[in-house]
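One protein chain is absent from this view; the other protein chains keep their places.
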């Protein structure tokens, strides 16, 4: 593998083997599960003790639940007896997680409560569901599969996002809609696609209609902020920022480079001139969220890690989960969130809410799958990245360094 | 592999790799095919010379037929010319097995009878269908894939079952129904599931309604025959045995431990108090079989090998075939047998006949597939077996020893 990678140059796409080799995928997944925090869902999915949902990645199934103390907990969905899936429903409520095979029962802290006919000396306390590290930030539930003492620090992972999330009430939202987009492509191609907007004008007409053109040109691109052509855009941004700040709304941005442990980024930017939210016509599609008294048309984008992103608008938010399943198979899941008291049918229409990103994610599925097909053929050569694909260059370098391949 | 297994302890389930590795499966299959006798069907399926059925396991297809001398024969279903499947129908009658590719024709002894345009010196007698070892016991047709001289001795394989089969007429039965249950699980998980009734109360309500509860508690369990709580049960069993023996019906049991070449077991036990046969209400569902003059409610269970089991009731029998197909794919097939002169519609109803085990095998398919899913995930750890899973502990040890892994 190192031989393959030795020919790689910064600023080009990765060697084909990294997108098609089953061995590389297995090692990727092992590294990802242990080193990264994976966004799984929102606390509104489990408001009460015993509420749960399942999260699946690779061959893993995770029970995410809330215990009697109100803490969010996550466990491997595998019985400590002979390994059966313990919980078969995708979501619901349980007082105990009782295995459908032999009725071993685990409480909401994963402790084994009942296991009949066990031999003398059997220690229930040593046979609880194996825990998975959990962190909650602004209502977002993250998991990490490292051994507990090796878990990356969750505060370090989230702290830079806090100022940009201030006042927007993400923690108080509720799920309004969700949809999955099974994609026949390696997870790194899904990430590459999300990290540049160079393809937007070709592939995403609706998205381009909604967002400010100059902003999209600057997304993930070489810094052109000194470019005289950008003067008007800079002026507009500065004015918008001043207005937002006057309202007490957050502004700002940061973006990691390849030396980061997580490859994080965030910013708060306006959708487009005159747009109040990320909808087809820029008009609100749900009630204001959080502490916001009025629309400012801003959107907080948080890339917690290459596989976990959230976009927060004034009236709704969208969670994006990129879930590696197999070498050439990634599940993309989107979850739309609205204010907690918004009523479906009255305050928002799920189809309208979903329209833009549903359209865009379907387009992304197609282009990413065609990317995979080409990468798997002999005609593929790692290609030179454009000035609008800086984040892909950095992501590639970050990936190779984290994996110890360069 | 030995490294993986070195952490295994008796009394726990096996390491995950043994259930998910393709290499382990290939080696398992090679070992099984050569060392074990596989139950394939019943002689009533091929009453006359030229009658045949196909048996499939892994990538193998076997022609099971009867020659003019009335002997049961089995052959690899692969032409000695260029390898085509010779017989494409699953069952039927042939005077000659003629390959659909080039019409090479084989007689019922597998001898090549016709092969046109062959070069001088071609020896027909050296180009018969490759034989597979066959044994018939009580009408049950077994095959083994070892070279003829390496075939395990069939008499040794069957002799201990004879006394328990006495008088029940299994050899004279006929097939009344059959059904397959394709199961996405490794063959060893299918066997594990069949070797314990610890899961019955959770997963098999119908089965538990039919069978005596104390008997199920004792199935594959630590010996508790001295336990005072079992006194009533022992008394009932003793009375039932005395009655059965008075009628001239067989009783008794044996069970191999991990040192056995075949891991065999058999017993004859009553279904439940007041039950005449293994039906939902304990009432007969077909005419008495064999020499039986009256019902005694007994059931002879014969585990010829972990993959080949037969249950013989007074009025019907059920054959269970567990057929490894791929690493995580096993076909379970059930064949229901009744007395030879029983008439469908008049003497038995196939749906009623099948009801209990069809229900139970569908449940088994579900729990075994959920077991496989969990075993394939990182949350699986070999778990401590209960006092009611002694046969799983023994089976695991037997498997590891036979495979040379411990």
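Things worth noting here:
Which chain is which? They are A and B, in the order written, and residues in each are numbered from 1.
Here is the rule we use: a contact is a pair of C-beta atoms (placed from the backbone, for glycine too) under 8 Å apart; a residue touches a chain by one contact, two chains touch by 3 or more.
Just so it is clear, the model here is predicted, and its values are computed rather than measured.
Of the options B:61, B:158, B:173 or B:372, the residue whose C-beta touches the omitted chain is B:61. Chain A residues in contact with the hidden partner, per the touch definition given at the top, are 11, 13, 16, 192, 198-199, 201-203, 221-222, 366-367, 370-371, 373-381, 383-388. Although one chain is not shown, part of chain B still touches it, namely residues 33, 59-61, 75-86, 88, 99-103, 115-119, 122, 127, 129-130, 145.
The rule we apply is simple: only the chains that are shown with their structure count from here on.
Here the C-alpha atoms of chain A line up with those of chain B after a rotation of 120°, rounded in steps of 5.
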